[in-house]
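For this depiction, one protein chain was excluded, whereas all remaining protein chains were kept in their positions.
== chain A ==
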Amino acid sequence: MPNQGKNFAAGVQTDVDTLMKKFVGKKSIRYEEFAKIWRDMKFSLIFLLKDNERELLLFTHECFKIAMNLWTINHSFQEQVTGLYLLYGFYVKQPLNPPVKIRITLEQWKQLQEIFSIATREHHLDICFIFRRLQLMNAFHFVATPTMMGPKSSLRLNGISEVQETSRLDDVMMPLQELKNCGHLEQLQAIHEHYTKMKEAQSIDSVQTLNIVSGDVYEEINEKIKQFQERYKHPNQDSIFDEGDINEEDEGEESVGTRRARLRAQQFSSVATVSQSRRHRPVQKDDSSGSDKSPSKKKKQQ
């Protein structure tokens, strides 16, 4: 329990996924459809049952974050539009007064502009309207980093706990991967094929029609393992251009120690480079901080 960040928006991702499934199922990107699903699910009531205002504040920020995560490039246009509608819904339906502003980084703003440009090109006036409305309501706080930085932020806590979670997940996934790689399943499959062939070659009817084991049992097992691995793949390991098979093979060959070291390096490198706005700025070398790996932040010139 100590040294672990607490997720104050537990369950929101699940609800958003449910809403998404329903919306995608309708095969429409009209706001009216979205609003109908929102009303049916009574989504506005998601802000209820909070203990105090501070919890509500953190919860609202997390909701915005979850909605904006849908704008990344590995989501379809419909999912990105759902993200925008959700953001609008969360912003106008939040109970706090004055309303909590949406903290948007440069990267996310670019993604939003992309969506807006596609919407204008294809004449989706409702998407344009929602975006303009949010702008005119001054709903955005244009920030450099999604959360505040410092020794008291939860990045320090969550950074550590995320590594712990991934290593726990690996404790589960590793035996599964070993099972897949060690060849036992292949051997059993070969035996099963041999058995099926021998069964067919038999002349006695009762033997031929023996049906204790289904025909493609090992294929099913393989398929299920693959699905399970896909479902619980850690988002940091995900890459649009990676092929799933190559990833899994690499994982199987690494030892636990190297995997943990890799995750740690990944985690701490992601913490250091969390500022999105630095991408379009040149890296400035600082003489005094020679051992630092991450570039120092350059202030916006007026």
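Definition applied: a contact is a pair of C-beta atoms (placed from the backbone, for glycine too) under 8 Å apart; a residue touches a chain by one contact, two chains touch by 3 or more; residues count from 1.
Rule of thumb we're sticking to: contacts and distances are computed from a predicted model.
UniProt lists the omitted chain of the complex under the protein name "snRNA-activating protein complex subunit 3" (options: "histidine--tRNA ligase", "Sorbitol dehydrogenase", "snRNA-activating protein complex subunit 3" or "3-ketoacyl-CoA synthase").
Screening A:Lys110, A:Arg133 or A:Lys224 against the full complex identifies A:Arg133 as the residue touching the chain left out.
Only one of A:Arg54, A:Lys110, A:Lys199 or A:Lys224 touches the absent chain when the whole complex is considered: A:Arg54.
When you scan A:Lys27, A:Arg121, A:Lys197 or A:Arg231 for touch with the missing chain, the hit is A:Arg121. When the whole complex is considered, the residue among A:Thr14, A:Ser206 or A:Ser255 that touches the unshown chain is A:Thr14. Residue-wise, the contact with the chain that is not shown comes from A:Pro151, picked out of A:Gly25, A:Pro151 or A:Gly257. Considering the complete assembly, chain A touches the hidden chain via residues 1-2, 5-6, 8-12, 14-15, 18, 31-32, 35, 38-39, 41-46, 48-52, 54-55, 57-58, 61, 89, 92-93, 95-101, 103, 120-121, 123, 125, 128-129, 132-133, 136-139, 141-145, 147-155, 157, 275, 284, 286-289, 294, 296-302.
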